[in-house]
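Everything below concerns the one structure shown next.
Missing here: one protein chain of the complex. Every other protein chain is in place.
So, chain A:
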Amino acid sequence: MNNGEGRRLSGQAEEEDDEDDVDDGGLEAWERAYADERSWESLQEDESGLLRPIDNKALYHAQYRRRLRSLASSNAAARIQKGLIRYLYVVIDLSRAASETDFRPSRMAVVAKHVEAFIREFFDQNPLSQIGLVTIKDGVANCLTDLGGSPESHIKALMGKLECSGDSSLQNALDLVCGYLEQIPSYGHREVLVLNSALSTCDPGDIMETIQNCKKSKVRCSVIGLSAEIFICKHICQETGGLYSVAIDESHFKELILEHAPPPPAIAEFAVANLIKMGFPQRAAENVISICLCHKEARGGGYTCPRCKARVCELPTECRICGLTLVSSPHLARSYHHLFPIAPFDEVTPLRFSSSQHRLPKSCFGCRQSLLNPDVMFCMYAASYQEIGPAYLLNAQNANSISALTVIFMFTKVCITAPVARVSDISRLSAPVKNSYGCNLNFWSSQSQRAVFSYV
């Protein structure tokens, strides 16, 4: 011990000379961004002298396309069942390690910021699901908010309690969460997302037992680490079927956490299919005044529970008087794009169009952008539309690399979702469909589904 101290003392003088010399003469990753890569030099000015932000679009779209392609190859036009009604607990580690400053300003602040964005995105993609928050502090896990469907209450509670101290304890957190998740209805999918900053865990008992418990209760645990890869986290995720990832920097962390927002593929035995009774309230006009349940004051323009006629202000919610779950049809419609995803488009370079089989139209079908422009290098071709008519060329404006921008990702989903996804079912349609010209989008063809989505 003495020798070690002596060595450290003599080495200290050298250490003080080298700035930030932490790991064997190299710099930490965040320091390298300033020292080696000189991020200030990649700023650009636009015409009026104002700073233009660094253009990372090409990089992001390359990653995005890669991800889409890998997803598509694994899905291979199969409809993987997704767990749409999710009960997710987010476990936030507020131990000593969360006050480290390798994420600016501190790990805790970065986590809180991104958890807020995650909560909003989660409710946007899964309107029927619920989130609860749990914190680990001083080796003890505390429930910050109960399972609920309103994003504001969670975010407010989180932002109010951002102090860190003590050790982290994975076992306590998992025990607490499993206990709460026992009480939810059987059709819901049970999930936990642990945001782990610490490198150690201080447990009162055998964590392997807790893991087996989780597995038995069908809880899917995922972990996002902020420091380094830890075996026990990897083990938890492997046993329960979750995802383990470690964040390299802030933007990577954001990407990783937002990956958990869309519903994961469901492990079929985990949730029992059930018929859930729900109500679809009508929205009253602004001048019809009534006392609402949530604020207990007279207001106009809320929703009326169809069973007990009580007024609520926002949906989805549970009627406090009669216990009926109240949703509106757009909430259900939001989840349909998880159920029926479209196939990704094929990117085609203009060189391919010099062949005789493809006539190059002069302008894009969707947005009328001229395709004769030399800046435009890539177009996208709805590959599976061959049966119907000529290719619908959708323009990718100003694409300058192999990863052509998915110009109209969401919008193209709308344009093409029905015909492309249901090419095989065209023959069963009764509405005029085989139209080689126009954007005939009015079908949702599979027999059972045509009945499904009728709306009078």
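Quick note on the criterion: a contact is a pair of C-beta atoms (placed from the backbone, for glycine too) under 8 Å apart; a residue touches a chain by one contact, two chains touch by 3 or more; residues count from 1.
Simple rule for what comes next: contacts and distances are computed from a predicted model.
Chosen from "Trifunctional enzyme subunit beta, mitochondrial", "Serine palmitoyltransferase 1", "Potassium voltage-gated channel subfamily D member 3" or "General transcription and DNA repair factor IIH subunit TFB4", the protein name that UniProt gives for the omitted chain reads "General transcription and DNA repair factor IIH subunit TFB4". Touching the chain that is not shown, out of A:Gly179, A:Pro265 or A:Gly323: A:Pro265 (per the contact rule at the top).
Set against the missing chain, the residues A:Ala29, A:Leu43, A:Met159 or A:Ala333 yield one that touches it, A:Ala333.
Summarising the interface, chain A meets the missing chain with residues 46, 78-81, 84-85, 128, 187-188, 265-288, 301, 303, 306-307, 315, 324, 328-330, 332-337, 339-340, 364, 366-369, 394-395, 397-398, 407-408, 410-415, 417-418, 430-432, 435, 437-444, 448-456.
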